[in-house]
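Removed: one protein chain of the complex. Kept in place: all other protein chains.
What follows is chain A.
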Amino acid sequence: MVHVYNCHPFASQQIVQVGQEPGLVCCGGGALFVVATGGCKVESYSLEREGCPLICRFATMGTVKSIQHSKIGDYLVTIEEKNSATYLRAYTNWRYQAEEKSRVGVRLLGHLLRGASVGGGVQMEIIEIPLSERPVAVACCPITGDLLVGCENTLVLFTLKTQNQQNLSQQNLQSSWSSTQQNSSQGQTSSQHLSILDFERCVIFHLPKMTPKQVALCGGYVAVQAELEVLVLKLETVSELKTLEESSDTNKSADCVDEQIDFLLIPRHQELLGDRAKDCDLPVSIEKTGLEDRRQYSLSYVLFRRFSPEFFQGCSVEETQLHSLQLYPLYTSNQSVSADDPACMFCFFSLPTAGYLYSLKGGVEPLSTYQYPEKVLEAVLTDHLLHVITKSALQCFTVRCAAVAARIEDPYIDTTMRACPPGNLEVCALRMQLFIGLRSVCVYGRHVILLSTADTEVPDEPERSTQRRGLGRKWTMSSAKETSPAGHGWNIYVVDTVSPFTLYQEMDEYSQRYVETNPQAQSHRHLLSEAHLLLRASLVQMSRQQQDRGGEAAAPPQRDADGPPDNDCSAETTRQELDEAFRHNCALLGDSFSRGSQKDCHLALPYYRMSGLSITEIMSRNRPHPSSPHSFGPGFLFYLKHFLLEETDQTLSQEAADEIVHIFSQSEPSMLVSVCASPAMSHVSPDRTLQILQRLEDTASVSVPMTIAMATMVLRLDDLPQYTQLMERHAEMMLVYGFIEEPRLLLHGGGGGHNTHVRPTALSRQLASSQPGLLVAAMVALHENNKVQLEQADHLFKELSCANSLQVDFWEAMLMASSQDAVIQELLFRLSSVYIDRLTNSDTHSSLTQTTPRRRSLKSADDLISSCSHYGALYPWLTLLSAAHTTSPQHQEALHKLQSLLCGPSLSVGSVVPLLERLSEETMWGFSLHLLCTTRRGQYGSSIEKLLDRCPQAIIAFANHQLQDEHMPLWWQKLLPELCKRTRASPDNSILLAALKETLVVVAMEMSPAEFLELIPDDGAASYFLPHLMTCTQRHLLAN
């Protein structure tokens, strides 16, 4: 369906004062070129100046049958006839033909011998381009200035070669005078084209089964159009080896297809996109012809479309012919002007009844089909409009190129961040303009140039009749020289289109009138989308222009002809205005989606985001009329939910927050708890919300998060009794589940991943003092359910300003719950250092001067030992070491926890050794820790020595516990000799003697009598050892 909007795409119209009847018209480089019918004269008029004054007039060498302007190189290319022979020619430096009587140089392609015309100044030159076949159609690449010529069964590609004239002039004229002349003239006017052009034939495409009628060339894309077929190819340069194979391949395939010709097939309607286009039965092979061209080319199929003649009713078979083939590049706003590769490429072609637009880059896809109301003669695609002419009218359709460009430019489109109307949005027709006898149309920027002739004769009719009559020339008597401008039935109109922004403004007004009568209609949304795309087109256009202006000095000279495609928009509209309009339009689109049906309602979010409106503004836009029963749309609720669930820094005012609670209580009560938990809602009025929650609880069943939410409100009302009452309604475990369901009851922030800081809620603060165990358990549960990171939880406890207390309790609780090894190791280390800190702190200050009377830990050392596997039971010998000292209970607690960790299976002792170095060994508890460490690290020998030095009464307990299994030999290898040595030194030491005795008992149990004998020291009293030797021998005998 084509929408028709009564918008005015045309601003003004003027008539070009042309002396002779125009036969052909083309435009480019700011100029309009008019070829007189059957004549050999081209007149160029300035499209950039008021009244389109004549720029110059020049003669052609033959009768022009076709003419094109190339913006790169500023040359014209013509197909001409003289004496029934057809020629292809390029006219360069035509702007220098100011006086008609100056000489025109002529040279053959490739015969670039002259430099600057010796006659002084730049001279117009014609390049004769010889061809072996008759040229039918030509096209110039708007990016490179290359030339594509369609002949009967071939396409010939010529590359444009430019030679800097300054270089040449220095070669040819060695006088320093002339070269400085050149320099200064170059500096004066940047619009002078000082490079000399030539062409080089580089590739021939052989299309044995296609008869080109029109061709197009743009950035490596080659399009050919026959009567009812369109083929788009892509020519790319590739590495040498690869193509050699490929090109021989294509030749082969071309050959074998040749063999099976002579089938008469009735053409079917066919559309083949991308690679599939190679399945069309049209073989193409390429032949490289460039002499110095070392590049290799490869060819790929991009698009094929075939229409069957009977496919379209309403047009006779003869009339059903394709026309207006166009390849159209579009640069996105973030592409630099010098980028040779446009971000988007479009292909357009047209039947009399319908036009077809395809996007070729990023996957070939059909974009729009234009159903014409009347038979269309010609069509021209531009950035934001498609212009078509029928016999009696000029009409515009909107195009979707901006939608494609936007998506290529911005990967966030089609996410919750940003949106853009779809590329396949139905096109619309704008107001048409009536004319009589339209013949042809061409477009330069905002100027649409129309040729009309009242007389119905087909323009090329005279030449046909000439051909039929052989060579008979039509002589005209001089007396018939009466071209009265008044009586002629032809005209050239220059119709100026309005800028996309102006058109946008009209659409915007139109939509406002429309919405008043019918706010829900799909057409209103279509209109807004249409306006949106016009704005995007303007934005692209504007940034291109800004770049154009910025890059002017650096631009290569041949780019100068590439005049601004549309210069009114920059003059009238500022970037600010455009951005403003864009936000306005996004807001309207947001409104449309927020109120619309369920379908696509999610688009309200990105459009509102792009509108820059605040949530309160959006809420007021969505406030229903007090009179209407109309409720809140799904899109609006979607937007609100996203806003409230996402982390924002914005805190809403009480009114706004209350309104949101009201909205959700009306539309989606199940969301109320999470709505209330949003940080943005912290100013919500607690009593009103409490009432609403209570009412909800009465109707629905009781839920834990709901109770907690209510408790939060009560807390804000400072009603502690009711708070306590509410919190006691559920077991702690249930409350923990409630927090897992809605973590934001406890903490805000942190939605953005690892490094975002979290803040405790008022409820958290309350819990920290009244139910710390619950808070810790909840945080552990959140961590274990991946709702919070360890660092974030740490941060939360720091915020609660009870560092080293609840935080440590949290770590201890985490150790109990966690099963992640990395987390466990981290926690073990942190806890060890905390315990060491506590020990050293209470060590330096006496326990009496301790400033903060510390809250008791949630878990005592005994609790941890009994419930947490990472805390080991204290080794029995440790009790003998700690008995001697008296410290504070906190100190004792820290010591036991640390000892327990050291006795446990998980702590890696190596990691805490550096921390322990801070502790002195002077105190017995300090010594005990160091001893634990050395023991845990397996240094039993030194442990035994140290223990004998500091606390020999513990040695047997130590040895009994530690020297087992593979360490058993240490009894006799280390302990026995040590004891013997020490008792010899102090024979009266009863502790040592007792230890020695105990040791001998163990040794006697473990060894053979012979071994035992070996161990007895030479100087020892035999009587002392004898009983043990006896025991040993007896045990041994019994065993045997």
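FYI, a residue touches a chain if its C-beta (ideal position, glycine included) is under 8 Å from a C-beta of that chain, and two chains touch if they have at least 3 such contacts; residues count from 1.
Please note the rule applied: contacts and distances are computed from a predicted model.
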Query = Which one, "small monomeric GTPase", "Pyruvate dehydrogenase E1 component subunit beta", "Guanosine nucleotide diphosphate dissociation inhibitor" or "DNA primase large subunit", is the UniProt name for the chain you do not see?
reply = "small monomeric GTPase"
Key: Contact residue for the chain not shown (choose from A:83, A:517 or A:699)   = A:83
Query = Which residue from A:104, A:122 or A:968 sits in contact with the chain not drawn here?
reply = A:104
Task = Against the chain that's been left off, what residues of chain A make contact? List them.
result = 20-21, 37-41, 59, 61-63, 82-87, 100-108, 110-111, 113-114, 118-120, 128, 130-134, 154, 156, 201, 204, 287, 289, 291, 462, 470-483
